[in-house]
Every structure is written in C-alpha cells, then in structure tokens.
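Let me give you the structure first, and then I'll get to my questions.
Here the complex is missing a single protein chain, while all its other protein chains stay put.
So, subunit A:
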Amino acid sequence: MSTATPRTPGSPRPPRAVDASMDLLNAILREPVDPDYARLAAAAPVDGGARPGRSPGRWAAGVVLVLAGALFAVAALQTNRSAPVAATERTELVARIQDAEAQQDRLRLQVEDLDAQIEQLRSGALGDDSTSRALEAQIDRLGPAVGQTPVSGPGVVVVVDDAPTSADDARDQVLDLDLQVLANGLWASGAEAVAINGHRLSALTAIRGAGDAITVDYRSLTRPYRVEAVGDPRTLQARLAESAAGAWWNDLSQNRGMAYSTSDAEKLVLDSDPGITLRYARAVGR
C-alpha cells in the first residue's frame, strides 16, 4: 500500500519523513481509489476494443449494483420500521410509570388509614385522667400545624402558572424557588395549613425542581399550581399581599407575565401529609 521509495544498497539511510507517523492517514488520503483499477487499466490494451460489452464481468457488476441498491432499501426500511418499536416501548414505559404512581397512591391511602387507626389506639391507650387530657389537647393543637391531621376551614386559594411565552423563554416558567417563596409567604402570613395541588406541606416537605417538573415530596406537579392555605380569611390575603412573597409574585406576574391570582375560599379541605412519621418518642412520666 505504501509508496515508499525502495532503498538502494550503499546509499545513506534516507531521512525520515516528517509525517511518517501519519502514514496510515496519508495512505488513506493518497489512495482513495482501489489501486487495482489503475494497475489493470495500465496492463490492458489502450484501445479498449478488447473489452466486450457483454462480458461476464459486466453482468457481475450489474448484479453487485442491484445488490447495493437492495442494501440501501433494506437499511432504510429497517430504520423506519424500528421507529414504531421505540414508540411502543415508550408507551409501555409510560404505562409502567402510571401503574407505579397508582400503586403509590394506594399505599398513601393505606398510610392514612393506618394513621387514623394509630390515633384511635392512642386515644384508647391514654387514660381519662387530667395528664392524658392535657396530652390529647396538645396533640390536637399540634397535629394540624405539623400536617399530621387533615384540616378543613376557610382560607385562600392562590393559583399560579407559567407565562404564555414560557415555551420561548425558560425564565417565564414557575420555578421550585417561586413556589417555595409562596409557601413560606403563606406560612408567614398566618396560614395554619398549606397544600400545593393537593399535597399537604409540612416542615419536612421538599419543594424541588426535577427536570422540567416541580416536585412536592418527590411527586411531580402538573400546571397550573393551586396553592391552598387554611387560615383567617380576613387577614390572610392582605398579609400575603404585603409580605415579601407577595412582592416577589407581583414582580413575576408584572414583569414575566406569569399567572398569579388569589381568592378567598369558604371551606378548604386539606388532607394530612402521609410522609409524617414518628421519629422520636419518649415516655411521659405519669
């Protein structure tokens, strides 16, 4: 393949070519055509009359060309055919994700059932003396605040959404930070219980971004985001508007075009946060 000049005996060693280490690439660039074409053409008579038009070689070349065409067609067909297969696999995966989510929901319901049972057993185990009653009262007071018990009552509903232009500019999308600010603003404005799209928030709830979606307790939300807060309806909305969160969201809705609307609600029902577990317990001396 290489075209190095033959070394004549006795002559000094020829200087090493600068690009000797690139010999392979050079050979590829120098001989892109099969060198046999040139060799056979040089050997054949120049007039070309010796090559009959219907020689077996011509037929073989024709067959090879038909083969090449068929090769292209088959490859194109196969690439097109594997596309629906990929789509089917995708729908299967989506179905599996939906199954898993449904199972998660069932398990969460089970958790809520068991929580209710625990509560019953607890009140049964606690006696009827004054210490027990004080403990019950404390539990009743703290339960709604930590998100362990369902809460219902009047409050405000804040609905926020991406701006219509969010497809063009990612800065026009609601971020996890925006929802965090809003939730914290509602707490600071006196909300007793907050839920985003039906997911109750507790002190341990994580509002985070995961890819394109915002997750609350690792469950992804779908737009629009409906933030419900139970609290004093006379002051909650006004205090929210005056808080830093209100200013933040006014800025977002005015400068970025995001949807932001607050309204009073007569009666909101917020489920308990199924993620609450007992982490620390100590016996109370009677």
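Throughout what follows, a residue touches a chain if its C-beta (ideal position, glycine included) is under 8 Å from a C-beta of that chain, and two chains touch if they have at least 3 such contacts; residues count from 1.
In this text, contacts and distances are computed from a predicted model.
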| item | value |
| --- | --- |
| Chain excluded from display, named as in UniProt, from "Phosphate transport system permease protein", "Small basic protein", "ATP synthase epsilon chain" or "CoA protein activase" | "Small basic protein" |
| Option from A:Ala61, A:Leu142, A:Ala188 or A:Ala210 whose C-beta touches the chain left out | A:Ala61 |
| Subunit A residues that touch the omitted chain in the full complex | 25, 28-29, 32-34, 36-38, 40-41, 44, 55, 57-58, 60-75, 77-78 |
